[in-house]
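One protein chain is absent from this view; the other protein chains keep their places.
Now for subunit A:
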Amino acid sequence: MKPFDIVVVGGGGAGLYAAMEAMKTNPSLNIAVLSKVYPNRSHTSAAQGGANAALANKAKDDTVEMHVFDTIKGSDYLADQDAAEVLCSEAPKIIRELDNIGTPWSRMDDNTIAQRPFGGAGRPRCCYCADKTGHTILQTLYEQCLRKGVFFFNEYFVLSLSVDDSRMKGLIAMNMRTGKIEAFRARTVIFATGGYAKMYWNRSSNAAGNSGDGQAIAYRAGIPLKDMEFVQFHPTGLRKSGLLVTEGARGEGGYLINIKGERFMNRYAPEKMELGPRDLVSRSIETEILEGRGFDSPAGQYINLDLTHLGADLIKSRLPQIREMSMYFEGVDPIEEPIPIRPTAHYSMGGIDTDIYGRTPMDGVYAAGEAACVSVHGANRLGGNSLLEILVFGRIAGHTAAEEAGRFDPGEISRQELEASEHELREFMKPSGHYERYGALREELGQTLAVNVGIFREAPKIEKGIADVRELKERFRHVRVFDTSDVFNTNLIQVLELQNMLDLAETVALGAYAREESRGSHTRTDFPKRDDENWHKHTLCTWENGKAVLGEKPVTMGKYELQERTY
């Protein structure tokens, strides 16, 4: 196959925007998008709430500076300030651009794009399409990519980055339809594969495939991962499934109620109440539950999210999906009863280390979106900033790759490399006496992470977590794939995803162990204070000869000084 100028891995919001922008930057380039699902299935579709931008449609005094400050404060000062500046100043432009190409943003009475309040934001600046924002953005981008004739390789699972002496030559991927291992020679590669929070398995709101494939592939190729310990727990996951109830439900005025009937957020964030930042609200709920003020049920303890006072009309018009989900998955109609919720692993702030142009430390390799860590979210992401990030930095990465593709020559990917890959996969299918069930490992991984590297962390627990993950990695070597067919072998795919999650889980636990402070989503009960003197820095995790090695990187500061973070 002819070498590609750009291969985008992942067809969600970041990947599609990157492809679209790259085509716009240089229409003569040969661009491909590889995705393990049809792009319109990507997890971007599940983002309900919206995307922040200081359009000042709703609050006339909103400014980009205020958005920057909210983002930096929300990040607990771990965000790089230059990155946050880029994010927020590009925001209005990108929202309007999406409007220009067909995104059905909800409107206000004056026909401008509607905005609503969101957690941790000083002004109502979250632009939305009812509670299907991510879905409609993804559809729009997919439509435009089809219009522009982007070349899609749907249902391809990327196995590895082909690298010679730290020079990237392209990708090795499996065509899921045929089982064939194929080489994709490329001048540049953009990873836009989404997050890794599914490693918390049943305690995660993520799609089944959010296994951090891109991060794991980059990591094993020697590219450092940044701030992996920061995993955001969304305050309101459905009790039984971990599926998400959007922050929009609180933005529209929902209350959090404990068993005593109290709106307990007045103890934790008296000013912002339910609209405090996510990490704080999650900890508050968890504390209520731990201190015995939660509700009991066979499916675990929970807290109520009460929308009944909002009335049927508002719930039906603004939160239709939430109502549907509550009914499908909890058997509760939020018009009549409160929704049982508890925090759920939702978003990975950490990811592939990139600069503000989307470049990773390896030449020709870029990353964007949840797969990357620029970092704009630092220790805690604000609601409405993730959709924004995938759009802004997806676009930037696409632009950078298009500009720089000419600098790199695609190397040859040898037959031996492909054969080695194939051999590795076949090994999983070999019958042997003792074998492990991948389903069991996956569940155990989620369990140990939720308990030991969850919302509240401390040294002995994390040590246990690290030991558990390493033991699971050992046991993984005996996992057996029973489906030996070539065509659409989902058994094999799930095992490969588990492998990626296991490799990343170790970096999460190691980061959590090293960081002896509490910052944003990372709460160490044995180090309850933020420690700017020793820990105002990013952690880096690099794979060296099969071992995870921790390093660090300074935070880029700007005009905002370190302050205590209160709401």
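To be clear about the criterion, contacts are C-beta pairs under 8 Å (C-beta built on N, C-alpha and C of every residue); 3 or more make two chains touch, one makes a residue touch a chain; residues count from 1.
Basically, contacts and distances are computed from a predicted model.
Novice: So which of "Mycofactocin biosynthesis chaperone MftB", "Succinate dehydrogenase/fumarate reductase iron-sulfur subunit", "ABC transporter ATP-binding protein" or "Putative aldouronate transport system permease protein" is the UniProt name of the chain that got left out?
Specialist: Record says "Succinate dehydrogenase/fumarate reductase iron-sulfur subunit".
Novice: Hey, which of A:V64, A:L243 or A:C541 is the one touching the hidden chain?
Specialist: Answer from the full complex: A:L243 touches the omitted chain.
Novice: Determine which one of A:S297, A:S414 or A:T566 touches the chain that has been left out.
Specialist: A:S297
Novice: Pick out the residues on subunit A that sit against the missing chain.
Specialist: 24, 37-38, 40-43, 45-46, 55, 93-97, 99-102, 104-107, 109-113, 129-130, 132, 135-136, 139-140, 143-144, 146-147, 152, 154, 177, 207-209, 240-241, 243-244, 296-298, 321, 324-325, 328-329, 331, 437, 439, 481-483, 485-491
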